[in-house]
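Heads up, the thing below is written out as structure tokens.
Up next, subunit A:
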Amino acid sequence: MSGNITTTVTAARLRRIVNRTALLALVWLVVTEADTHSLVPGVPIVIAGAALSLVLSPDSLMAVHPMGALRFVRFFAVQSVLGGVDVALRAIRPSMPLQPAIIRYPLRVTGRWPRVFLTNTISMLPGTLSSRLDDEAIEVHVLDCSRPVMRELADVECRVADLFGSNLPPLEEEGAA
Partner candidate 1 sequence: MHVFDILLVGMLIWIAVGSLNQNRLFKSVVMLIIFGLFMAIAWIRLGSPDVALAEAAIGAGVTGALMLDAVGHLRERATPYPLGPEAAEDADE
Partner candidate 2 sequence: MSWQWVVDGVSYVLFAASGFFFLAGSVGLVRFPDVYTRLHALTKSDNLGLGLAVAGLSLQSGSWIVALKLLLTWMIVIVAGATACYLVANSARDSEIEPWTGEGR
């Protein structure tokens, strides 16, 4: 019984080592543009980097769901283009339409990584900028408070949850102010 648990733990750790080494090897290949002279010095560097990352943060970083990641990348690409267009048009229009406000968005997603990821994602989306993350809510600065911000944030939260492989129900209507 205990031997079984030990095997599971060892297998998880082994998978983590393999994952990080593979990731760092990929990064090394990309950064050196797969230059043949850089392959040999890359071996000790990748091993040292993987060892260092395991020492610094031994826990699994992000358990990302692959299909959720694909959906999220598409969503993020579209939304970040919209965000850039939105703020650029506001900046260059002579009337400069701004109605800034600070709102609190109560968090439903749990776990440290999803929350940090959500905080950073919100900053890249149209008209929103996260300014504080505490135990139960994110404080968001919005450029235009006449937009349905709460519903948009709930949508983003669902997608982040989907990225990390869990499901959130869409926000019920009375919460969407």
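What to note about this one:
We adopt the following convention: a residue touches a chain if its C-beta (ideal position, glycine included) is under 8 Å from a C-beta of that chain, and two chains touch if they have at least 3 such contacts; residues count from 1.
Picked so that all candidates are chains of the complex that A comes from, given by their letters.
Keep in mind that this is a model prediction, so the values were computed, not measured.
Evaluated over the candidates 1 or 2, subunit A touches in this complex the candidate numbered 2.
Across the complex, subunit A meets candidate 2 through its residues 27, 29-31, 33-34, 80-81, 83-92, 96, 98-102, 119-121, 123-124, 126-127, 129-133, 139, 141, 143.
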